[in-house]
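As you look at this complex, bear in mind that one protein chain is not there, while each of the others sits in place.
For chain A:
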Amino acid sequence: MNLLEVNELTIQAATQQIMKRISFTVEPGNWLAIVGQSGSGKSMATSAIGQLLAPNLKADGEILINGSNLLKMTAKKMNAIRGKQIAYIFQEYQNSFTPFMTIGKHFEEYQRTHLQVSKTQRLQNRRQALASVGLGEEFADRYPFQLSGGQLQRTAIALALLLKPALVIADEPTTALDSISSFRILQLLERLQKETGCAILHITHDLRHAANYADQVLVMKEGSILEQGDRLQIMEFPQHAYTKSLLEAIPSFGQAGE
């Protein structure tokens, strides 16, 4: 069975249709990259999955997670799924953490919401999670503004994977980072995906990221899906002109100065 199944998802604002009947699926343990330029609606799709859409936007269609429709779910059920089955990593690492709470407190609150385990167990989980992204226990006592961008984003990954969710939605997790940090973040995500077996829905505007890490690639433009398929198929034999132009826009060595 598919882990996530999006059927004919349409997102409607007051006057215009932002997303036009899109459908895609994510299988357990798979890495799906949604690629598109700014404004293509790729982030909107992930907001709809977490029911984070602004109140003036209306979503129609079906979003099935393990067979149950998120769009028809009560707030309480939704809260049980959020965080436990679906976890998010956001682009804006600077604001991803509540500024007046220490990192440790975020871990504590997150676990207390979903787990019924002892404090020692929670602390041990936290230590393991921080260690898995290469951060020491001392980071737990720090406030978010005391961490660098890369450290924050690694903490966000540790937090997202803390409860071993089946699906991690990474919404442009590396866009605000420099290229070395983003390389490390993606390497880390890839390693942790292999370790925990979670599926990843990776939103990016950078086809290089999709090319290097994803199993499946989906190309979006102006709220519609242009093309989707295996990574190799998209990278080597793009069908759509837009995909071809995206591929051509990838800078490669040897072009500089021409």
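Going forward, a residue touches a chain if its C-beta (ideal position, glycine included) is under 8 Å from a C-beta of that chain, and two chains touch if they have at least 3 such contacts; residues count from 1.
Following the convention adopted for this analysis, contacts and distances are computed from a predicted model.
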From "ABC transporter permease subunit", "Cytochrome c oxidase subunit 1", "ABC-type multidrug transport system, ATPase component" or "RNA polymerase subunit sigma-70", the hidden chain's UniProt protein name: "ABC transporter permease subunit"
Per the touch definition above, residue among A:Ala13, A:Ala80 or A:Ala131 touching the missing chain: A:Ala80
Contact set of chain A toward the excluded chain (per top definition): 50, 52, 55, 75-76, 79-84, 86-88, 90-92, 95-101, 109-110, 113-114, 143, 145-146, 159
